[in-house]
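Missing here: one protein chain of the complex. Every other protein chain is in place.
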Amino acid sequence: MSTSHASHPDRLLPADPGTRDIARRLLAHVEDLPIISPHGHLEAQMFVDDEPFTNPTELLISPDHYLTRVLHSVGYELSELGVGGHECDPREAWRIFCTNWPLYTGTATGYWVEQEFEHVFGINPDRISGENADELYDELDEILKRPDFRPRALADTFNLEVLATTDDPLDDLQAHKALADDASFTPRVLPTFRPDAYTKFYNAHFADNVEKLIDLHGGGKTGYEGYLEALRDRRQFFKEAGGTSTDHGTHDAETTPLDAAEAAALFDKGRNGTWTREEAQAFEANMTFRMAEMAQDDGLVMTLHPGSYRNHSTSTFEKYGADVGHDIPFQMEYTNALQPLLSTFGENKDFNFVIFTMDETTFSREIAPLAGYYPAVYAGAPWWFIDEIDAMNRFRQYTTGTTGFSRYSGFIDDTRAYCSIPARHNTSRRVEANYLARLVAEHRITEDRAAEIIVDLIDASPRRVFKL
Amino acid sequence: MSTSHASHPDRLLPADPGTRDIARRLLAHVEDLPIISPHGHLEAQMFVDDEPFTNPTELLISPDHYLTRVLHSVGYELSELGVGGHECDPREAWRIFCTNWPLYTGTATGYWVEQEFEHVFGINPDRISGENADELYDELDEILKRPDFRPRALADTFNLEVLATTDDPLDDLQAHKALADDASFTPRVLPTFRPDAYTKFYNAHFADNVEKLIDLHGGGKTGYEGYLEALRDRRQFFKEAGGTSTDHGTHDAETTPLDAAEAAALFDKGRNGTWTREEAQAFEANMTFRMAEMAQDDGLVMTLHPGSYRNHSTSTFEKYGADVGHDIPFQMEYTNALQPLLSTFGENKDFNFVIFTMDETTFSREIAPLAGYYPAVYAGAPWWFIDEIDAMNRFRQYTTGTTGFSRYSGFIDDTRAYCSIPARHNTSRRVEANYLARLVAEHRITEDRAAEIIVDLIDASPRRVFKL
Partner (left out) sequence: MSTSHASHPDRLLPADPGTRDIARRLLAHVEDLPIISPHGHLEAQMFVDDEPFTNPTELLISPDHYLTRVLHSVGYELSELGVGGHECDPREAWRIFCTNWPLYTGTATGYWVEQEFEHVFGINPDRISGENADELYDELDEILKRPDFRPRALADTFNLEVLATTDDPLDDLQAHKALADDASFTPRVLPTFRPDAYTKFYNAHFADNVEKLIDLHGGGKTGYEGYLEALRDRRQFFKEAGGTSTDHGTHDAETTPLDAAEAAALFDKGRNGTWTREEAQAFEANMTFRMAEMAQDDGLVMTLHPGSYRNHSTSTFEKYGADVGHDIPFQMEYTNALQPLLSTFGENKDFNFVIFTMDETTFSREIAPLAGYYPAVYAGAPWWFIDEIDAMNRFRQYTTGTTGFSRYSGFIDDTRAYCSIPARHNTSRRVEANYLARLVAEHRITEDRAAEIIVDLIDASPRRVFKL
């Protein structure tokens, strides 16, 4: 093992010696707890197949848009990095990454990669450089062939207890069922119902998607009625396969419901491609409301992830498609937008509605006040661009005074980068210890209480909020 | 007295030992100064009657929506807590509060309650628990019967020098006059003119309110003209009763004036209920402008408190009415909205216009730049959801670099919770000491100057800005 600062026991803890001592003790309560990951983007099939990872580039670079976007920003083509299914020379892509490693200093991604090298692969991250690129590639390539680096073995190494995937409503969930039936595999891998491609007229496949959905699961009904019926049916199917939540990557947070006739008329426009932007938004808002309505019956937790301008660069989208790093956050508004939904369902104690944001301005202004009043509302963890060290700390600073610690979703890693999972969760634990230690050092809360809270945040919160 | 951390001399001060020493010394300059509370929601009549408080629940729980909303968020009915005039078993409500005490850890409310227990009632807050609920209820009940716990006696204990109430324009202010005439009562209890229920068409009583207003004080004039006359008249009446400010809880910060004919036409629509949302907003904006205009003549300080979505939960409003914890902040905009008002009155050195916000994003972007230019504008203290420790510190961090310390309103407690007043003011004093100590420790200002500033912030600012 290396002696790099990547394994320094005080990494991410406060610099002030007195506060750091407190933080160390708080961290000790949670550092070894199992990982609960109630929202992410891995494939369940990966654990069914349990194949070795192909090579370092395919495992660590190509699928991780946090990482490739940085290289793109300094001028590399995404195709050189194997993004979007483009073929690349994996060793060459690896050299690009290693040569440009200094770009990642100070970034969350850089920190996670260091942690992966140190704690997953046992390689000192200080060795990452253009000079060492080939040597590291070969070492990692060897490691990935070892049986203890297959997906299932890593799940044990990572101490993974729960992992939720994100799935299409028409997914047959066979992989999830196989894993649930396999007594030799202990982590719970749960599906998440994600109907975005069935609620947005502007999704290129909307018409085909809903046609197939209604045909297969509409229970003989047609049009909007069949569509609702089919969604209800698939939610139930996900629930029976162990799913506990539905996820909604909406454009904004609008939730104004439409009456059935109006919604049906829009739905038809959506299907035949004669909709306007306003109509698409109105229908999406209505569907967010309808999903909440269905949750009143089936009890599935509802998570809302709005506020990303998807596929911002037209030229990138044409070449590489979606989810390759050019989604950009924009201003979000929750107070007005969520009022219809919350006024109708917000008082239901059995409805768990988790609001995520990438717009930090909403932490103290909207998220905390909403979560501190409505029994249904939980403040989602900082997410995507803001699941980094300083932003996670700010989340606490901006929400705790109003709402305390009890209305928190628990950390989510939301990742496609399997090997970054331990680093991400460990980061969250250290940030919580850092924040709580300050409150103790300022004599705002006692250390005993802080110890209870950190265990609750890391372990009990996600179980409670995601009904695990 | 207890030995709990609630009386730790360094509570809320910085953890770094060197900075903490500076903060201690700065705090010593202001910790014992009298309390000046130029904006709040107590009733003057309470001091006239000087009756003992009924029981711990009626004093500490039912009227404090900061506190009841937290219990509501975990599933209690507001009726169980005696909110909105609902009858409840006060002992049972007290048990709910005590059992759920851990929810308040880290919140401003939790900190204030601890301080009240420790410093007002002499009870160690560490004893608060479900187990001790009945015992504490009985102890407090005894204490509340003591003569030194009646409203007037507490005012002395609290070292209360000035307390402003918030009053309806038609209030006869007899209570204020009685107190002013009572030589045995030393605090100044001042009325504040709050005409919201007379400027918002969407207030359920608008038509009745303005009819009564015009009839009684319109000087024989009718319609919009009588309305303006009556408002002018009542402002004068408040001023004569010792009032120094008017308060405006507007929806947004819009201030575009209407010409007299247009305003009169809208006013008539408001009275007969034929208005649109846009017309209501336009009239409210016009009235914010008109209130500023009247202030040019009568010299009353004008405070603006916009940005709260009132009665967000329709179902709660139907059951419990207004001001019960479900008002939620939303995005605020001042630069464009205030331009008409400030371009007309902003250069008047005798006009004091205090801008409050719950949208922290406006601190550095709008509030500080406006307060640092216009002689009329003062930056209001962090308010409501953001009058908590970290947010108050952020207020300084976001405004000082642009505007320094001279354009600050002074702290306001804005409270309905009488016994929390000392804790709230003491919190503010500690936060100022904390912030200033950092500037000193970073060699940005001298400690001598910091000592002058903290006294100015706590004592001179509110006197100067509120013309006390």
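So that you can tell them apart, the chains are marked A and B in the order they are listed, and the count of residues begins at 1 in each.
Just so we're on the same page, a residue touches a chain if its C-beta (ideal position, glycine included) is under 8 Å from a C-beta of that chain, and two chains touch if they have at least 3 such contacts.
The structure displayed is predicted, hence computed values, not measured ones.
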Sole touch to the unshown chain from A:S62, A:T166, A:T303 or A:T361: residue A:T361
Given that one chain is not shown, which residue among B:S7, B:N132 or B:T335 touches it?
B:T335
Touching the left-out chain: which of A:P102, A:G122 or A:G321?
A:P102
For subunit A, residues touching the missing partner are 5, 8, 10-17, 69-70, 72-75, 102-108, 110-111, 309, 312-316, 325-326, 328-331, 358-361, 385-386, 388-391, 394
Where the missing chain touches subunit B, by residue:
14, 16, 18-19, 333, 335-336, 339, 342-344, 346-347, 349, 361, 364-366, 368-375, 377, 397-398, 400-407, 438-439, 441-446, 449, 452-453
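We adopt the following convention: only the chains that are shown with their structure count from here on.
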Centre to centre, by mean C-alpha position, how many angstrom separate subunit A and subunit B?
39
